[in-house]
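Removed: one protein chain of the complex. Kept in place: all other protein chains.
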Amino acid sequence: MNALRWWWGLVLAFALLVVMRVFLPLPFANEVVIFSIYTIGCNFLLGRVGFISFGQPAYLAVGAYAAGFYFTYFGANPYIGIVIGIVVGFIVALIVGPFFVRLRSDYFALVNLALAVIIYFLMQKVLAPITNGDNGLWYLTNLEPTPVLDLTHPSQFFIFALLVGFATWAFYKYLDDSIYGACCLGAKINEDKLTFLGYDNFRIRLTAFVIANTTTALAGALYAVYLGFVSPEITSPTRAVDPVVVTILGGVGTLYGPIVGAIAYTGMKDVLSQILVNWELMIGFLLVFIMLAGEKGIWGTLEPRLKKLFFRKAASETAGGSKARTA
Amino acid sequence: MSANGDILTVNQLNVAYGEAKVLFDVDVHVRPNEIVACVGRNGAGKTTLLKSIAGFLKPASGAIMTGSTSLVGLTAFVIAGMGIKYVPQDKRVFSDLTVRENLELGSYASGDYDWDKVTTYFPKLKQLMDRKAGFLSGGERQMLMIGRAILGGPKLLLVDEPTEGLAPSIVSHLKDVFVELAKKSALVIVEQNLPLVCAIADRVYALNEGRIMAELIGREAIRPEACEKYL
Partner (left out) sequence: MIDLSLLPSGIIFGLSLGGIFFLTTVGLSLCFGLMRVISLDQMLYYALGGYMTYTISVLTGNLWFGLVVGVVVGAVAGLAVERVVFLRIYARDITFSMITSFGVLIGGVGVIKYFWGLVPRPVTEPITVQVNLLGTYIPVYRLIIIAIALGVYGGIWLFLNRTIVGKAIRAGIENVEHVEGLGINVYRLFSITFMIAGGLSALAGGLNAPLIMVDPQMGLEVMAFAFMIVIIGGLGSIKGTLVSSFLVGQVVSLGSLFYAPLAQMAPFAIMVLILLLKPTGLYGSPLLKR
């Protein structure tokens, strides 16, 4: 029964994504799933550890380019490419992490953005001989069809992305419920007290940083496989806004916020950019509005109401299901 | 209310930091020219009381009145502009500014450029005018903080732990200054130094865990033995 409760919300969330696939075009569904995975790292850092990163595209690019290099120069198996993306993302996060997590949260945000800029220039100019500069690496036709789930096929890629997403969420839910999640929250609220309790603040932050950015690199590798090319555009500083907006839009520190945010953001981008040319205007004011209205975001506002609604109907089932805590 | 002759009336004041409640139904009265002392252990809520009066903390409920004007909801600088000045405990003067500049700011805020009263109470500041306040001793800082607060002739001074960590000679100097100041305005002093309290206070409130445990009025009632049990 306990296990059932635990899984309930996750299964429901991803069942809804499957349903969405039926009604909405495939590229949209794919974009939403990858985008959610991209954002959950940023959400975790901000909501759990209190670190805001304007440099998430840096880690996205690390994953994407790692996979991209593999596809261009070494091999063609999408699965191996994704694994390479994750591993390289993990290594990079482990290298820069110890320096970054020592910093104050404001400096942290700035330094991450700087890292994104460094990687941008690295890919665009310095490493141009192997990255083709602004043109990027194109290898769509090189990718080898894989047995069982053929990742070169968008509809089968969606199933794979959904499975990866499910695993990611299960992992983050596990983290949230564990003592480690509580420690992260403690580090955010009062690091001194946490130190008195005998926890090593630095290690908690470093772990959170590595986990979050490895997830981001995973999203980058997924993009690399799905799109069939990588270009420096992926880490352009002007795109640094995306994960932050989605995090805020969905609801900071909520488990399902990234999914809700990604749906809303991608949806708005698709629909509104056809009606309105002025996409920035919308998103900018939306961001300010959400912040001034109490920074809860869509899911942060909806969740307590849904909980109330469900509690009346079936208290026992939903208790575990929508237990995702708000920060 | 002004009807009872109070310069400050605090009625049923409740203050909380987030979830943690710090003051419970606190009543305080200050009459003109009175020196009121708040005594109590650390964490009893003395500083919270002063900060709430001065407008730095928002009360959860209750009334803070001067005359017939309510202070609740006013910003700190408006309250200071009404002549209710808070002298914080931390003895942090603007260390990057000179003593003169520190006083200039007091004058700028109150429109009172007559520094004679400051230098009469604290002659020592005269020689220190061009020194950066960061290089002053603890006693000199306290003098400067009180000095810049009395510009503009406040009607009520809220002084938080003025003698903490200061040399006895400076403490007795401050004692004389407080008695002098009380001739023109009222004072609320948070103080742990019982001999000082008993020497100058006209009224003592003993706080414990956010509640007023006792109110002692008059010289006969205010004896060290009477206060001691609340510390």
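Every chain is named by a letter (A and B) in the order it is written, and numbering of its residues begins at 1.
FYI, contacts are C-beta pairs under 8 Å (C-beta built on N, C-alpha and C of every residue); 3 or more make two chains touch, one makes a residue touch a chain.
In this text, all values refer to a predicted model and were calculated from it rather than measured experimentally.
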Residue in contact with the excluded chain [from A:Leu113, A:Leu143 or A:Cys183]: A:Leu113
Absent-chain contact - pick from B:His29, B:Lys46 or B:Lys85: B:Lys85
Contact footprint on chain A, counting only the chain that is left out: 46, 50-52, 54, 99, 102-107, 109-111, 113-118, 121-122, 125-126, 128, 237-238, 241, 244, 248, 277-288, 291-292, 295
Interface residues of chain B (partner: the chain not displayed): 54, 56, 75-77, 80-81, 85-88, 92, 94-97, 101-102, 104-106, 108-110, 148-149, 152
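Methods note: only the chains that are shown with their structure count from here on.
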Approximate Å spacing (C-alpha centroids) for the pair chain A, chain B: 52
